[in-house]
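Quick one: the structure is below, and I'll ask about it shortly.
All protein chains of the complex are present and in place, except for one that has been dropped.
Letters A and B name the chains as they come in the text, with residue numbers starting at 1 for each one.
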Amino acid sequence: MAPVQKVGNIDAKKRSSQKLAFGFFTFLSYLVVAILFVILGFIIIKGGSVISWDFLTKAPEDGMTKGGIYPAIVGTFYLILGSSIISFPIGIMSGIYMNEYATNGKLVRFIRIMTNNLSGVPSVVFGLFGMSLFVNTLGWGDSIIAGSFTLALMSLPLIIRTTEEALKSIDDSFRHGSLALGATKLQTIRRVVLPMAFPNIITGLILSVGRVSGETAPILFTVAAYFLPQLPGSIFDQCMALPYHLYVISTSGTDIEASRGMAYGTALVLIAIVLVVNLLANALRNYFAKKVKMN
Amino acid sequence: MKKFFEKIVEGGLLISGSVSSFTILLIVFFLFKEAGGLFNTPATEEGYVLAVNEKNDVTKLSPEKIMDIFDGNISNWKEINGMDQEILVFRFSDLTNYYSEEELGDEFQYVPEKISELVAKEPGIIAFFPKQYLLEKGFQGRVLPEEKITPGEFFGGTKWYPTSTPAPIFGLVPLLLGTLLVSIGAIILSLPFGVAVAIYMAEIASKRTRDLLKPIIELLAGIPSVVYGFFGLVVIVPLIQKGLHLPVGETAFAGSVVLAIMALPTIITVAEDAMRTTPRAMKEASLALGATQWQTIYKVIIPYSISGITSAIVLGIGRAIGETMAVLMVTGNAAVIPTSFFEPVRTIPATIAAELGEAPAGGAHYEALFLLGAVLFLITLILSISVEYISSKRKI
C-alpha cells in the first residue's frame, strides 16, 4: 500500500517534536510569569520595610533621603483628578459619536486611524507638545492644569476605544426596541444603551487612571517639581508626582545611595496603585459578566 | 425646546469625536512650529561673532570645525586647507590676558578697538566675542559670515554636542542609531517569548490557565515605565556589569532587556488575538488529516495569522522606540555612535527628557530637541500606518 502506512516511526517523530515544542512554549510562558513575580516580589519586599504611616504622610526631608512622599502622593492624586475631569467626558462622548452617530464609513475609518495614531505617539512627544502649547503658548507655566491637559490627551485613545467597544457589544435590538416606543436617539442612548455599556466603560476608565498615575515623560516639562515641601495651592501651581519623584531620587538626587530606601518605597506605592487598579477593573468585569449571564 | 437641547448635545458629540484627530494636528503643528526655527538659527551662538585675521584665507567654517578648533583638536590652519599657521583661539573671557583693565576702560569703552587691534596683530587668531564689541568702522580683521544650521548637518551629523560653545552641534545620527540599536535588540529578545506565550495562550493552555495568565499579562502592561527603569537600574544593570565583566552596566543591552520585558504584553496580546481569528474549520481540517496540534500551529495557524503577528512585532517596535524613562535610566546616555551592544548609548526620547529642562525656550538647543520629537513622531506615525496597512491587507 501507500508509503504513508509504511513509515511507522514518523508518527513517533512528529509526536516527540510536538512534545518538545509545547514543552518549550510552556516553559517560556511560565518564565514570563516568573519575571513578573520577580519584579513584583523584589519591589514589594524591598519597599515593604520602608512603608510606614510617616512615609505616606510626611514630606521628604534631608535632601529627600528621609521623611516621606506625601506631597508626591497628593500631586499624583491631583493629576489623576485633573486629567480625568477632562478626558472622561471627551473620551466617552467621542466613543458615543463613533459608534452611535458617525455613519460615514470613510470618516469613521479616518477618525479611527487618527485615534490609533494618537495611541502610538510616544509619551515624551506628548510632553513636548504639552510644554509648547499649554506651558508656553497659553502661558499657564509649569502647572497642574498644564500637566492634566497633557495627560488627558494622552489617555484619550484608550478611553475612546473601550467606550466604542462597550457600545458595540450591545445588541441593536435594544436600540430598536426603544426607538420603536417613540424615544429619540439621544434618549435611547442615555436611558438604554449607556446604562448597559456602563460596566465596560468604567473598566476602561479605571485602566486609564492606572496609566495616568504612572506616566513620567508627559509631566516632566509640564508640571512636575523636583522638590516642593508644601502642597500646591491652585491649579496654576507646580506639584510633585510619584513617578517623577521615583525617577529623581533614583538617578539624580543629592545622595542616591542614601535615598534608595525612599525609592523602593515610592516604587511600591506606584506598583500598589497599578495592582489595585487592575484588580478593581478585573473584579468589575467579572462581576458584571456574571450578572449578564444570570439575566 | 427639547429638539434644541438634542441638537446641542449632538454637536458636543461631534466635537468630541473629532478631538483625537484634532490633537494629532495640534501635535504636528506645535512640534514643527518649535522645531522649524532651528534651520533659521545661526550656527554660532546668537549675538556673538567669529573673526579672523585679514590675511587668513579661510572663508567658511562648519560648526564641527569650529568645535574642533576651540577644543584644540585642530591646531593649525593648514589642517583645514588654510595657510600654515598655528591657530590662536581667543575667547572673550581671555581679553584680560592681553590687556589690563585700564587699557580696556572703566566702562569697557575701548574693548572694540582692542579686539580689532589684537585680531590685526595675530595672523593665526580666531576670535569669538559678543557682537556689541565689534568695532563698527574700520575693524581690522575679517568677520566670518554668519552660517545657518543646515538640515544636512542635523540629519547627517554624527555628533551631538548641544552645549558646546561657540558652535553647538546637533547631529541626529548617533541618537537615531542608539534608538534603533536598543529597540531592535529589545524586539529580538522579546519576540521568541512573545510569540511563544501567544501560541501557548491561544492553542495550548486550558481555558483556566488562560484566564489566570491574561490578568498577569495585563499587569505586566500596567507597571509604569519608571518602575521598570528603577528595577533595571538596581537589578539588571549590576547583573549585566558583573555577569559580563563590563566597566559599566548601563549599556544598550540593559536598555534592550528592560524594553523587551516592557514590549512583551503588546506582542503577546496582539499576536494571540491574531491567532484566535484562525477559523476553527481550518484547524479541524488539518487535524483530520493526521497532523499533530504542533504541525497544525506552524503549518496552518501561523501562516494564516502572519499579518497579525507582523502587526504585533511592528507595534512592539513602536512601543520600544518611543519609550523614554526606562531607557533613560539604564542605557548610560552617551551620545556617541554606538559601536557595540555593551556600551552606553543614548536614544532620541532619552535625549529629549534629559536635556529639555536645561534648554532655554526658543534657543537652538530647544528647537533641536523639538526637531528630535518631530523625528520620533514621524517614525511612530510611519509604524502606526504600516500596522494599519498590514492588517487591512487580505490574506493570499
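The definition used in the following text is that contacts are C-beta pairs under 8 Å (C-beta built on N, C-alpha and C of every residue); 3 or more make two chains touch, one makes a residue touch a chain.
Quick note on the criterion: contacts and distances are computed from a predicted model.
S.K.: Which one, "Cytochrome c oxidase subunit 1", "Dihydroorotate dehydrogenase", "PadR family transcriptional regulator" or "Phosphate ABC transporter ATP-binding protein", is the UniProt name for the chain you do not see?
M.R.: UniProt protein name of the non-displayed chain: "Phosphate ABC transporter ATP-binding protein".
S.K.: Just name the one of B:K207, B:H245 or B:K393 that touches the chain not displayed here.
M.R.: Selected residue, touching the omitted chain: B:K207.
S.K.: Looking at B:I188, B:M282, B:A361 or B:I382, which residue reaches the missing chain?
M.R.: B:M282
S.K.: I need the residue numbers on chain B that touch the omitted chain, in ascending order.
M.R.: 206-207, 279, 281-292, 295, 299-300, 303-304, 395-396
S.K.: Could you list which residues of chain A touch the chain missing from the display?
M.R.: Within chain A, the residues touching the omitted chain are 1-5, 7, 10-11, 13-15.
By definition in this document, only the chains that are shown with their structure count from here on.
S.K.: Across the complex, what residues on chain B touch chain A?
M.R.: Residues 2, 6, 9-10, 12-14, 16-21, 23-24, 26-27, 30-31, 33-34, 192-193, 196-197, 199-201, 204-205, 213, 215-220, 222-231, 233-235, 261, 264, 268, 292-295, 297, 315, 318, 321-325, 328-329, 349, 352-353, 356-357, 361, 369-370, 373, 376-377, 380-381, 383-385, 387-388.
S.K.: In their shared complex, at which residues does chain A touch chain B?
M.R.: Residues 14-15, 17-18, 21-22, 24-26, 28-29, 31-33, 35-36, 39, 42-43, 89-91, 93-94, 96-98, 100-102, 110-111, 113-118, 120-129, 131-133, 136-137, 153, 156-157, 160, 184-186, 207, 210-211, 213-217, 220-221, 243-244, 246-247, 250-251, 260, 263, 267, 270-271, 274-275, 277-278, 282.
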